[in-house]
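The complex appears here without one of its protein chains, the remainder shown in place.
Here is chain A:
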């Protein structure tokens, strides 16, 4: 009996270590084509409390010349009963300051690319394990490819150099949550049209009308092939009761994207609001026609 005990204890230890270490086993390769960068325009706010949410958000906002202190952000992002800030609150608060919040693809490469372009990246890490989480927000402000480290403003550490393997292990456990926050007339380096337009639409639905307007026009300039940029601008004008301005955007949409019935439909509404019922019903017919056309291929 006595001889078995240490043996089984050792076995248990090995098994336990195996389970623990398997969590951080995957080590992705450091992407090529990056050298070294440190953003110097991101002020540092040390913070230990609140999972570093308010401080990290303040750093992100200050980097875009938005005045905000960690203290004033506490009430906006901190949930006392959870003892922390949630991603949703962080994002919502940034929108209240008119920032466009863009969700990054969950790849290290994408984070580096944004930093290279001068955009600090807000990341969520889980410093412990899935079943006993310690959530932590930090701001990626640089990297050094030779040493394979990321440079973060993290907690009470300014310019904290974190090895990529450690970063990936903790970032993986937050499902690689990463966001950039920019004024809506600027594009994230890795922006994709639909993703950007959805972020613009989020501004629209949270009553950040001016910011949304700017974001839609940025999208329209960058991707002239995106109908939602025109529709978004038109809908904003419509919601504000600017019928003729809305008409202008909707008309542009029907000219550039005659196959999309939404443009015709909304144009009809904008005309009707101006009392031009004859024109309006003609446009409504167009909307029905295009709808019929769009449905046909999948109907049979």
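Here is the rule we use: contacts are C-beta pairs under 8 Å (C-beta built on N, C-alpha and C of every residue); 3 or more make two chains touch, one makes a residue touch a chain; residues count from 1.
Basically, contacts and distances are computed from a predicted model.
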{"item": "Identity of the absent chain, which is to be given by its UniProt protein name, from \"Transporter\", \"PA2779 family protein\", \"ATP-binding cassette domain-containing protein\" or \"Formate dehydrogenase beta subunit\"", "value": "\"PA2779 family protein\""}
{"item": "Given A:56, A:235 or A:254, the one touching the chain that is not displayed", "value": "A:235"}
{"item": "Options A:88, A:198 or A:293, residue touching the unrepresented chain", "value": "A:198"}
{"item": "Absent chain, residues of chain A that touch it", "value": "194, 197-198, 201, 204-205, 227-228, 231-232, 235, 238, 260-262, 265-266, 269, 297-298"}
